[in-house]
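Missing here is one protein chain; the remaining ones are kept as they sit in the complex.
Chain IDs A and B follow the sequence of writing; residue 1 opens each chain.
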Amino acid sequence: MDRVDATEHFAQHAQGDLPSLLVLIIDINPIPWTTNPLSTALPFNTALSNLLLFLNAHLAFSHTNKVAVIAAAAPRGGGAKILYPAAELPTDTKGRPQSRPPQPAPQPGEPNKYRPFKDLEEGVLAGLGKVLASVNEEDDGTDRTVVSETRIAGALTLALAYINRLAGAGADNLGQTLTKGTGTTEAGTMQSRILVVSVAGDVASEYVPVMNCVFAAQKKHIPIDVCKVAGNSVFLQQAADATGGVYMKLDAPNGFLQYLMMAYLPDPAARQHLVLPTQANVDFRAACFCHKKVVDVGYVCSICLSIFCTVPPDNICMTCQTKLAHTVGGMVVRKKKKKKAGTATGSGAGTPTVGTPRP
Amino acid sequence: MSGSLQSFEQLEALPPATFKKLYQEPCTTLALFRRMLPNLAKSIVMAMLYQDDPVPMSFINAWVKPTSRREKEMALGKLRRLCITSEKNQKLTLDATFKASFREALTGGSRSFGTPCTTEDKHPVTVEYLDNYATAQWEAILHYMVGTESERKPSEGVMRLLVAGGLMEKRSRRAEITQAGFSFLLQDANTQVWTLLLQYLSMAASLRMDHVEILHFFMLLGSLDLGQAYSKAGLTPTQLNMLEDLRDYGIVYQRKSSSDRYYPTRLATTLTSESAALRTVQQGFDAAMSQSGQGFIVVETNYRLYAYTSSPLQISLLAFFARLSQRYPNLVTGKISRQSIRQAIRMGITASQIIDYLTVNAHPQLRKNTPVLPPTVVDQIRLWQIEGERMKATPGSLIRDFSTERDYRETLNYAEELGVLLWRNDQKRWFFVSRHEQIADFIAQRARAQAAKAQGRA
């Protein structure tokens, strides 16, 4: 009577038909985009049209797919802003969204476009125009060195909050949790992922916020893909690695569209079947919490695991405020002796150890 | 979901020339891409879309994980059947028309997506009105099928369609619902709409209407905006004829047949979307608006049924397979019992249809469980169906009386290769096949060969 057994019947839902949300974070820091070699290989306009095509392709996959675009700006360019979707549609008295406000009537004979594509493009371009205008106002162009890095943490946070809002909406009714391997968010049935198109390096002071975002994404099974058009980033490498996303540093920026279509377009369900670029060597360096320097070797609080480059003042951990005891001589290479109570021990030969102050 | 894919599989049987014509329009290309391809196939198409050279098969093989070979074969097979890709010299090429149309769909620049009206409508129509219109038209059809009395009767054309599609049959004066009709009723709205439309398509040949243009119009409707008026200009004569019929189904709305604009209803705009969220038409609308479908049936482990509905259509559907005992203004209660299920089986409904219907319309409270319906109830419904099927009967022929073991073995192997072997008994040298003509030929051939050999020796 096995064929009558209904228990497994519902275990595998049709995974290919899940709606998919793609959040694109685009780095609009003007310095890398306007300096060689990037400006000749991949001018911003071309990159933008490639990205719009890519987003259209994502929408083409399914009626239920959604897209959001966020701009991450330079430190003095204001915070991250959501370019698309812009704002809520007005609702009528019963709370149902009204049909779209009447558009200016198109000229007869004018070529038209699939409406969702058109909305996306117009929305993104309008939003981008507004953001660029505000950046121009603020930045008087004097201090160029400061501006060549991009704050990514704000954009990541915004993306995660947006995903939570959209996916969380379905949580009450459709609380089917799918197997973790498909990379779905736990609440609702909307699969989400974040794609970061980055052209600049990291801001070391952002280490803690960025890592917090990465852990949140990890928890929710949201892959963070990174497309490094130019520049180097330690944190983004770790982000892609930790969340199971795709990280690529483009050697040939003029092939941008093809990179996007092949490596970044398949959604988490399709990725199960595809071999995607992985990173061989991930740079796992961290930044210290006290001076925000990137460090190789440092001190770690044994309670809250925060990282410091030097011993904190008064031996008090800056994050959890625990009073720590610190024995002199953190770099100890001990032979296999009996451990005396209360002393820091070292591990095997050769590898420099991180001294762990104990309470 | 699988139901709608099945109805699309009919489209796969179209000849390559038809596909070529279909791919000339970007909106049809987009719609077919969305609905007919499995996920992996879509990814493959996208990867090749902006490549100008053919892609070597070795590349595709390397790109897909070795463990997913089955999905890969399925995807490639589908692409081939739909004439989207062709293979030559171990290289995969994307069909040129398809490629051009799809690129155009992504970048815009064609006039394939419907021409919105430029002038104001003297009698403007709201989205709510369109929804009500579509619901009324569609439910009239369903009510007619179920046999409940309703004020609106569907038009002659619709009734002809239902009979032609095998969903109803003419008996004495009025038409009665058939077994296929039952399963039709229990499907979700999107599948139902497509079933009717595909039936329309197959009847089109007899009405001398062009297949391709009909399909174009269907896909076009799927890409239109709700609430926006579209002008009739730019539609071919075939498509103009279709407008009349589509009005009857509630898919488009026109104030009069002579007006030069038409409004797509929600049934139209959701044609090319996935069916998962659209259950009945009414719930489809709710689902589309509130972003979370409203199921209304609760099934308990003690076989009791509670349905939060007051629609006569839903209640009649439930009465097919459950015994309804109490009715409140917003709730109907009943019980699923052996008798009620057996009665449904006698009418021709299968256990799977009942279970699918219950799952699709399950109350949000129920959806929090996995699996959605209590497995005891599901298993029991199937068991009750099997109870009636105590034996399995297969027509065919018994082959017996072989003179030698060798004759028996060889004929047996031949039958096995053909795939017609159903039962065998090696001691008695008997076996049972579903089709015996080829076996008979084989035996005769062997006999002739043996006779010739014997003669040759003699």
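Observations on the model:
Just so we're on the same page, contacts are C-beta pairs under 8 Å (C-beta built on N, C-alpha and C of every residue); 3 or more make two chains touch, one makes a residue touch a chain.
Definition applied: contacts and distances are computed from a predicted model.
Between the listed names "Ras-related protein Rab-27A", "General transcription and DNA repair factor IIH subunit TFB5", "tRNA-splicing endonuclease subunit Sen15" or "Methyltransferase small domain-containing protein", the UniProt record for the complex's undisplayed chain reads "General transcription and DNA repair factor IIH subunit TFB5".
Shown chains touched by the hidden chain across the complete assembly: B. Among B:Gln339, B:Thr370 or B:Gln445, only B:Gln339 touches the chain that is left out of the view. Contact with the chain that does not appear here is found for just one residue of B:Arg70, B:Lys88, B:Lys392 or B:Arg457, B:Lys392. The hidden chain makes contact, of the residues B:Phe182, B:Phe296 or B:Phe402, with B:Phe402. Residues of subunit B that touch the chain left out of view are 323, 325, 335, 337-339, 390-403, 407, 411, 422-423, 425, 430, 432, 436, 439-440, 443, 447.
The criterion applied here is as follows: only the chains that are shown with their structure count from here on.
Of all the residues in subunit B, the ones that touch subunit A in their complex are 1-2, 26-27, 30, 33-34, 38-40, 42-43, 46-47, 49-51, 62-65, 68, 71-72, 105-111, 113-119, 126-127, 223-228, 233, 270, 272-274, 276-277, 289, 291-293, 355, 364, 367-368, 370-373, 375, 378-379, 382-383, 386. Contacts from subunit A toward subunit B in the complex involve residues 1, 4-7, 9-11, 14, 16-17, 53, 56-57, 60-64, 96-100, 103, 105-115, 117-118, 169-170, 172-177, 257-258, 261-262, 265-267, 269-270, 272-275.
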